[in-house]
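Presented below is the structure to which this report refers.
A protein chain is absent from this complex, but the other protein chains hold their places.
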Amino acid sequence: MTLDTVKHANETPDVDQPWAELGLKQDEYERIRTILGRRPTGAELAMYSVMWSEHCSYKSSKVHLRQFGEKAPENDALLVGIGENAGVVDVGQGYAVTFKVESHNHPSYIEPYQGAATGVGGIVRDILAMGARPVAVMDPLRFGAADHPDTKRVLPGVVAGIGGYGNCLGLPNIGGEVVFDACYQGNPLVNALCVGVMKHEDIHLAKASGAGNKVILYGARTGGDGIGGVSVLASETFDDSKPTKRPAVQVGDPFQEKLLIECTLEIFREDLVDGIQDLGGAGLSCATSELASAGSGGMRVELDRVHLRDATLSPEEILMSESQERMCAIVEPGKVDRFLEICEKWDVIATVIGEVTDGERLEIFWHGEQIVDVPPRTVAHEGPVYERPYARPDWQDALQADDANKLARPQSPEELRAQVLKVISSPNQASKSWITDQYDRFVQGNTVLAQPEDSGMVRVDEDTDLGVAVATDGNGRYAKLDPYAGAQLALAESYRNVAATGARPLAISNCLNFGSPEDPAVMWQFAEATRGLADGCLALGTPVTGGNVSLYNQTGETAIHPTPVVAVLGVIDDVNRRTPMAFSDEGHLLYLLGDTKEELGGSAWSQVIHDHLGGLPPAVDLDREKLLGEILISASRDGMVDAAHDLSDGGLIQALVESCLRGGKGARIVVPDGLDAFVFLFSESAGRAVVAVPRSEELRFTDMCGARGLPATRIGVVDGEEIDVQGQFVLPLAELRTAHEATIPALLA
Amino acid sequence: MARVVVDVMLKPEILDPQGQAVQRALPRLGFEGIADVRQGKRFELEVEGPVDDAALARIHEMAETFLANTVIEDFTVRVDS
Amino acid sequence: MARVVVDVMLKPEILDPQGQAVQRALPRLGFEGIADVRQGKRFELEVEGPVDDAALARIHEMAETFLANTVIEDFTVRVDS
């Protein structure tokens, strides 16, 4: 085959090009021709097609995501906002923290181990590229029904992949989620989050400036992995009739990534880079065009200099390859030698593949012949933008009218007791330690809190004990009932989880997992969820620092529940003050904070006992969430509470069981006057937490709640070896432990 | 009892980090002249009853659906003599 | 270029939980009649130059000192045809 050079493209304007196979629409292809004033070369077509895919261009979601900027709250902590590899937040004492969630959903369904592993690898490189040392990971996961045979294939592979990669990198896994629901059958959600820490002056950006500066590609050799993965894997609904569309999956090499991390951090320490970008989706196409687009000049790349794993790759394939564990840096000529020396020290292959020019074009050459000549912005930042039609689905009213509060309730204390056992042992409410014990949570020696605590917390500075906390949450059932409220509930829960450990929420990241944007009902869910999240962030004062959108999570006509996952990052000045969740001291008083209403829509109870989803999700009151957060943070700072646990799915009883089992102590509980025992235990009203208060602090604590107007109800005391809900039932801890801990191993081991 | 061996190797286009790590270590240990190393799995199956065409077909199916992950791996089945 | 294959298996007296896990899963998948499964490693080496006795002796040494840990594993070396 002859090389399709720019010259050749000029001479052969009418050649048929496979734009449709590459996922481009007719008008998109025409637009490329208009931009270039000729037909694109094969290499250019490859670049545009991957960069204009849904995954890279956000063409369906962009118009909605804008709100995160437009409605951003005033917040001095935000150092780098949306648009870079990850946002950066000031946590004080000269430290900055960067964090981000990303999805690797489709690849993890096809090849669970490698899909999940490379998901971790990708997000870690994003964090590294900001100039930070990665310090922790988290993994929000969704699978099909727990007893579905395919879950037995997907889940163990995903968990082994996340552990296999993260453990080998030396990143403690400090939290996440595991949710089972038939709606994720065939479309599991594998989201991964990474947190990194740096000093303010270490922040790096992805831009290529300074004519004459060198472009260095370093890390793994480039192979044939995941070619077309971006456009095909992430942007099209699976169609079983066309298995040939499934491209090779990427295989991760965590050892190589570990070397890349240490090598890159040493390069940062010696101040050797001007701009830097990781290689993820769309590989070199993305890295070169984004670096050039964000910088001041142009860029010239000699593609044949790229170190290959497979010598037969064509230039198009090299541009599209998604081989893992690679980075691209912009380096001043005088610093190149030292850069290469450090790479050699870490056994990392590095090659100068080009330089920054004072032009305006991205030009790529193959053995001296020009195969790409494009304005980089048109590839990287000025892709198509769609205003997809959206409409509230016609079934939404009926769904909301099917009120969960009307479902049959337990008729006797015995029945209530049986339902409690059934709920806390159901797959979603059961202990996930069979999964999380496969993750290293101790490595790096800075883990203050990790799963099953409300949020993960790591120490940032050994001398001052400054720390950060992160939690991730998302409830697809709530979001299905009301996507606007559902997104806010995800935000509120994550915020509450961070505050429960004593940390002050600062900012959020998010991963928006939805069905096909070409379905107006899904697009409506997406529009509502983003609007809800943007409004919520404004109300709570926590800006969105970045995130990820995963669309096309659907099989045929059936989409997953809309699943916005929200990660909140908080700061704590002294990690010694953290509040754990365990009830560990007898005699401490239990207070329920917040109001309990009759709110069972989307609840764990309605799912487990009635296999029901209908009605409205719990009402959102963000002012109340903020107040609750302030109380929890003050109580932690001033040592007024010994333990705190937020209330979410499963309600109060779930929180009591978890805190009792964690501390190995029971509780005597009194149902407050005027509340029905069932509602008291199972309602999922938002804005609540349970705290254990030492008797010596009781007055100070209740005074504070009273003065600030937060309802605080004394509901019992830490005591004995059972949960005794007086006048209702008694559940020994041993029985609870078996019920709570046996479920997942029985399903998966 | 007869032994059937199933060899499972990563497809040639798939990255083999283990094989690469081994290959890179060889020169340091003083072994030169090995251009490439690929590392795979070897399964030894002890088969009850005769290893006829039907049995081999079943083992082939087992390899395809279970022992190998054909998204990233190739396999071969052979009777050990 | 010639290919030499080194097979490395756990010694028979050493517990092989990977092989056992495979074997236990087989009946569930509908495969009967496999009395035992052992899982080991297979290395494919691409050798530059002729694979004569000297080369094979070197590869044998490589297997003994590096590819296998003879405390727990046995190995065989053969030229692939």
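Letters A, B and C mark the chains in the order given here, with residues in each chain numbered from 1 onward.
The definition used in the following text is that contacts are C-beta pairs under 8 Å (C-beta built on N, C-alpha and C of every residue); 3 or more make two chains touch, one makes a residue touch a chain.
As a convention for this text, contacts and distances are computed from a predicted model.
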Query raised in the report: Can you tell which of "3-oxoacid CoA-transferase subunit A", "ABC transporter permease", "Dihydroorotate dehydrogenase" or "Phosphoribosylformylglycinamidine synthase subunit PurQ" UniProt lists for the chain that's not drawn?
Result: "Phosphoribosylformylglycinamidine synthase subunit PurQ"
Report task. May I ask which residue of A:A160, A:V336 or A:L399 touches the chain that does not appear here? Result -> A:A160
Report task. Can you work out which residue in A:L79, A:V443 or A:V670 touches the chain that's missing from view? Result -> A:V443
Report summary line: Among A:V63, A:I110 or A:C168, contact with the omitted chain is made only by A:C168
Query raised in the report: On chain A, what residues meet the omitted chain?
Result: 160, 163-164, 167-170, 253-256, 258-259, 346-347, 437-448, 459, 462, 465, 575-576, 749
**Report entry** For chain C, residues in touch with the removed chain
**Finding:** 10, 13-15, 17-18, 21, 66-67, 69, 71-72
**Report entry** For chain B, residues in touch with the removed chain
**Finding:** 17-18, 21-22, 25, 28-29, 39
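We adopt the following convention: only the chains that are shown with their structure count from here on.
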Report task. With chain centres taken as the means of their Cα atoms, state the distance from chain A to chain B in Å. Result -> 37
Query raised in the report: If you average the CA atoms of chain B and of chain C, how far apart do the two points sit, in angstrom?
Result: 9
Query raised in the report: What residues in chain B touch two or more of the other chains?
Result: none
Requested in this report: Spell out, as numbers or ranges, the residues of chain A touching 2 or more other chains.
Outcome: none
Query raised in the report: Quick one: in the complex, what on chain B touches chain A?
Result: 10-11, 13-17, 20-21, 24, 69, 71-72
Query raised in the report: Can you list the residues on chain C that touch chain B in the complex?
Result: 1, 7-9, 19, 22, 25-26, 29, 31, 33-49, 55, 58, 62, 65-67
Report summary line: The residues of chain A that touch chain B in their complex are 110-111, 114, 220, 223-225, 246, 248-251, 253, 255-256, 309-310, 323-324, 347
